[in-house]
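Before anything else, here's the structure in question.
Here the complex is missing a single protein chain, while all its other protein chains stay put.
Up next is chain A:
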Amino acid sequence: MQTILRPFAIKSSGDLARLGVMLALAGLILFGALRYDNFLSSFNILSFLRYNSMFALIALGMAFVIITGGIDLSVGGTAAMASVVAALFSPYHWAAGLLGGMVAGLAVGALNGFIITKMRIQPFIATLATMLAAYGTGLLLADNQSVSVSYDTGFTVIGQDDFLGFPIPAWIALAAYVLGWLVLEKLPVGRHILAIGDGEATAGLMGLKVERTLAAVYLASGTLAGLAGVILASQFGAGQPTEGVGWELFAIASVVVGGTLLTGGSGSVGATLAGALLLAMVFNILNFENGLGWISLSAYWQSVIRGAFLLVVVVLQAKLMARR
């Protein structure tokens, strides 16, 4: 019995916060299901998953970066640039578009890793610089406008079609999260990532390969942002050099709501997914609330409400952690 329950045992304050986000997500779903008629309709669920998979992918990469004690501000710019690259490659083959976008993201991630580990620049500064560079590159490649994708090579299938009744982007995100969970919980490198976040100097003294591991984490974050860009282009039929603004903040918020400490050394893949879904769910519920017709909230008000909700969650988490 004890062994079965072990994964659910609360061993640290972080676990408690992560439990909290799961409960909040469940509560919000229950609220929506009871209040709105079509909330649990397959249309709502499928479009919710289709759209939010992009953000979930970016949040996953961000979670790894933040667990190491770093930050990756370049993900939004990277996704925008990758969507352009994917659109430009899509006429040749659907896979060319997919790989093109991912390689574009990987390149930014590799650059981030190089600047941070070899040039020893703070992640905040390094990724701020690459964010600007990525947006600029995207606009240059797209000649300052959206780039239409090819509808002949099947590239749009990636973002728009379903597989076994679920949107393909959701399958991609699910696969990424399972892989991420495997890496963090089951592979030695995951434990090393956590230990590095706990203290880089200490990790080095324990014989861990700190630089290589950090570089790999930024590489992964960039690649996931690239993948999100591919889905963006495929879903909306165009590479969008001006999209992605603020995505990094959404990702950071998801990670934090998911109970990952910004100071590093603690975090969970599952709770990050819950955090991303929770924030997206607030949006979804606000849309439904507008649909009821009693109140009409502009996009600006929605933003304010989401911000307030984020604040409430984070404060509650801090309280929960302090109590232990």
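Everything that follows uses one rule, which is that a contact is a pair of C-beta atoms (placed from the backbone, for glycine too) under 8 Å apart; a residue touches a chain by one contact, two chains touch by 3 or more; residues count from 1.
What we mean here is this: contacts and distances are computed from a predicted model.
*Asks:* Out of "Cytochrome c oxidase subunit 1", "OB-fold domain-containing protein", "Sugar ABC transporter ATP-binding protein" or "Succinate dehydrogenase", what name does the UniProt record list for the absent chain?
*Replies:* Cross-referencing UniProt, the chain left out corresponds to "Sugar ABC transporter ATP-binding protein".
*Asks:* Touching the left-out chain: which of A:Ala33, A:Leu187 or A:Leu249?
*Replies:* A:Leu187
*Asks:* Which of A:Ala33, A:Leu205, A:Leu292 or A:Leu311 touches the chain that is not shown?
*Replies:* Within the whole complex, the residue contacting the unshown chain is A:Leu205.
*Asks:* I need the residue numbers on chain A that touch the omitted chain, in ascending order.
*Replies:* Within chain A, the residues that touch the unshown chain are 6, 9, 11-12, 14, 182, 186-188, 191-192, 194-195, 198-199, 201-209, 265-266.
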